[in-house]
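Missing here: one protein chain of the complex. Every other protein chain is in place.
We call the chains A and B, going by the order they appear; numbering starts again at 1 in every chain.
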Amino acid sequence: MATFKAPQTHQEFMTEYPRTTADSLAGQMLRHYWHPVCFSRDLKDIPYGVRLLGEDLVAFRNTNGALGLVGRSCAHRAASLEYGQVTSEGLMCSYHGWTFNSEGRCVAMPLEPANCPLMKKASIPSYPVQEYGGVVWGYLGANKGNPPPLPKIDMLVRDDGELSMERGDIRDYTYLNWLENIADNGHVHVLHTLLPGVIPDDIRPYINTTVDPDWRNSKFSVFETNYGMKTVLVQNTADPNLKFVNTLSIVFPNCWRMANNGGIPPDWSNDRRESGGLLRIIDDTHFEVMRLSFVRQGNYRKGFRASDPKLDRSIKDRLRGTVEKKDYDYRQYPGWEGSTSLEDLIMQQSQGSPADREELLASSDAGVVRLRRIFRKCMEQVAAGEQPKAILNNDQGVIEADTFKGLVTVDELKVGPENMPSSRDGRGLLRDATGKLLFA
Amino acid sequence: MATFKAPQTHQEFMTEYPRTTADSLAGQMLRHYWHPVCFSRDLKDIPYGVRLLGEDLVAFRNTNGALGLVGRSCAHRAASLEYGQVTSEGLMCSYHGWTFNSEGRCVAMPLEPANCPLMKKASIPSYPVQEYGGVVWGYLGANKGNPPPLPKIDMLVRDDGELSMERGDIRDYTYLNWLENIADNGHVHVLHTLLPGVIPDDIRPYINTTVDPDWRNSKFSVFETNYGMKTVLVQNTADPNLKFVNTLSIVFPNCWRMANNGGIPPDWSNDRRESGGLLRIIDDTHFEVMRLSFVRQGNYRKGFRASDPKLDRSIKDRLRGTVEKKDYDYRQYPGWEGSTSLEDLIMQQSQGSPADREELLASSDAGVVRLRRIFRKCMEQVAAGEQPKAILNNDQGVIEADTFKGLVTVDELKVGPENMPSSRDGRGLLRDATGKLLFA
Partner (left out) sequence: MATFKAPQTHQEFMTEYPRTTADSLAGQMLRHYWHPVCFSRDLKDIPYGVRLLGEDLVAFRNTNGALGLVGRSCAHRAASLEYGQVTSEGLMCSYHGWTFNSEGRCVAMPLEPANCPLMKKASIPSYPVQEYGGVVWGYLGANKGNPPPLPKIDMLVRDDGELSMERGDIRDYTYLNWLENIADNGHVHVLHTLLPGVIPDDIRPYINTTVDPDWRNSKFSVFETNYGMKTVLVQNTADPNLKFVNTLSIVFPNCWRMANNGGIPPDWSNDRRESGGLLRIIDDTHFEVMRLSFVRQGNYRKGFRASDPKLDRSIKDRLRGTVEKKDYDYRQYPGWEGSTSLEDLIMQQSQGSPADREELLASSDAGVVRLRRIFRKCMEQVAAGEQPKAILNNDQGVIEADTFKGLVTVDELKVGPENMPSSRDGRGLLRDATGKLLFA
């Protein structure tokens, strides 16, 4: 591994920041972490081609169940192993039958003499690969023999509801525009309120409509945590003893947690449906959004996006605006306002690369600033030969990146790196006057 | 602004000639002129993204009616203002609400404290923008406080007929190939006669079929004018006292005037329908054709292309050949002969950039040579720190780039920079023996 110099200026940092390949400092830094590759359900009887951090790889599960994550090109004539055959031993190149196991070692050459000495020389790159909670993770770093612990996000193994996963929304810009958008609670209060929402009749009785939507009257706080970072927004209500709180978490460098929807004026919902996702960082200018949605009894289910593996790769088709297209709207995304996902896509895509962007950061960008500081510090640590920020599971073996959205009394308000009352406790679920769950 | 050296050789000129960006001499020269941005009707309640001379801009009309032409990226986080919201004050970025007025100054930051001092620092590029005759014009030059007069082409405000405007035909080559094609009357007599036309029965009685189509028997003259340049073609008829004349004008550097159609052998029409257009110079290799057609009482209206704003951007779909496609014609444009617009498109597109082209100019290229001389002289003037060719409206406040096509007697023939009998005078309209207009 080459050595890299830490960025000395802001512009040097912004140029290095979006890089992902092994020949860059930022790419080396990212290689200290596990990255989502695909969902477990994606590995069936055919290989799964996947580009990760600028490397063309193939993931597979051999017929004995062992996982593999290897380079895309066969060691023989460089044909793509994405079209290889999954066998009991590993992955066979379809061209001439060379077969590689999960360690990348060649174990069969059917067109060469038995025990051909060349077999010892033939190998392809391979990387540690593990599964957790239905997600396949890969580690592309140098420390293959002793990779860091898997980031076991609690949401992936919650047993008190239904988790759905969607994949296939591939973006053509840096993943950092997505992450910064998550760290930036402020945009929700402008961008996502462009079209006034309608409070559904069946949850209207449970909405606190006195929440003050004015950002200037709210308090926005940002904290580095032992898994990444967290933002906390506290808004006033008519009751001085009652606050409306919304927290978001980022598990460094590729996961996020938030409330799925609701909570945007004027539909101030107390509904705490869990949401979030994982970013497959494809390369400097591409990433895949792997979405997670968690719903439990008592959540308002309407508008919930059902998970269906067949829907993978078609999510972009559903990123349509809800406004009727004007016949004089010649933009790439006509009638875009009203779809939160599309609103975010347009802003993020149009920002371009951090390296080329001219910016003027303000007080409400505190989350973005914090996120960059964490990236920059990690890059400096790697440049100095040190380990970057550790992402450690807690005593229960998971990462509690739990988020919270809903009403809390002033005395239970916790504005800090620790969590609000957990989303596990049933707080925020919609109940009738007797406490019975409304949506069961 | 950097200083630029004038091209010393023909190849240096041809390399500089198609450039449009601010970091080039040709681009700086172009910035001394007003450029068409869009039609007035394009500026409604949403912003209009437009690329001009290599700059990504957004045009808008705020809800109080004021026009703006500003840079595309928000000063805050660089999101695209093409997706901004038009307000009474100007243009609001949809991401965090920063709002910019027509001068590019930030006038609102809803997520920052009131009277945030940052607001004084936040600004985006803005350019002078004006309307004339239903066209929005922008000036991207250095002299923002005192731009040159708008080029008020008379055709845009003629009140003696019906003007239609079409937009949306975007080409993927330099605008100069279009302009040179206009300056080159000769090609009309080869390219546009590949398929013999048919004279419609209802105008056949009014056609002088004795016009001699042989270019070698015609006289082609080229003149620089105070608005640009003009070509005059004089053809013989059987009557020695009667000539058939066709003039074309170029208003430097981005407008042209001509007869719309007719006049090509064998359908020598005396019909003087006005035609022309404006070029939005997008960048070195792209431009948009903004077509103008002017028809008055007495013009033959059949085949007239009706203007419909909804047709914008679909013009290219109508660029189809009229010949039945042969099943062995594998070219990009099969069956292309017979559609004048498509014929021109294919020739212009296939020429490639002037910078790369090998040419051998001949006597019939006099118009092309003149056009290049004007461009070169203007570039030399700018390189010398002088003003390039002035485009001045006349005493009546307009540019009389009037063209003429039709029969004239020898004694009224004016072969020079001044105009033939004006198209306003009703000459050339089709009348019956009593002088009554035929198409009313």
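Observations on the structure shown:
Criterion: a contact is a pair of C-beta atoms (placed from the backbone, for glycine too) under 8 Å apart; a residue touches a chain by one contact, two chains touch by 3 or more.
Just so it is clear, the model here is predicted, and its values are computed rather than measured.
Only one of the listed residues, B:Gly186, B:Gly228, B:Pro253 or B:Gly276, touches the absent chain: B:Gly186.
Even with one chain removed from view, chain A keeps its contact list with that chain: residues 41-42, 44, 46, 48-49, 73, 75-80, 82-83, 85, 94-97, 109-114, 116, 118, 121-122, 168, 309-310, 312-313. Within chain B, the residues in touch with the undisplayed chain are 186-187, 189-191, 194, 215-216, 326-331, 333, 336-337, 343, 346-347, 350-352, 357-365, 368.
Criterion: only the chains that are shown with their structure count from here on.
Chain geometry summary: the mean Cα position of chain A and that of chain B are 49 Å apart.
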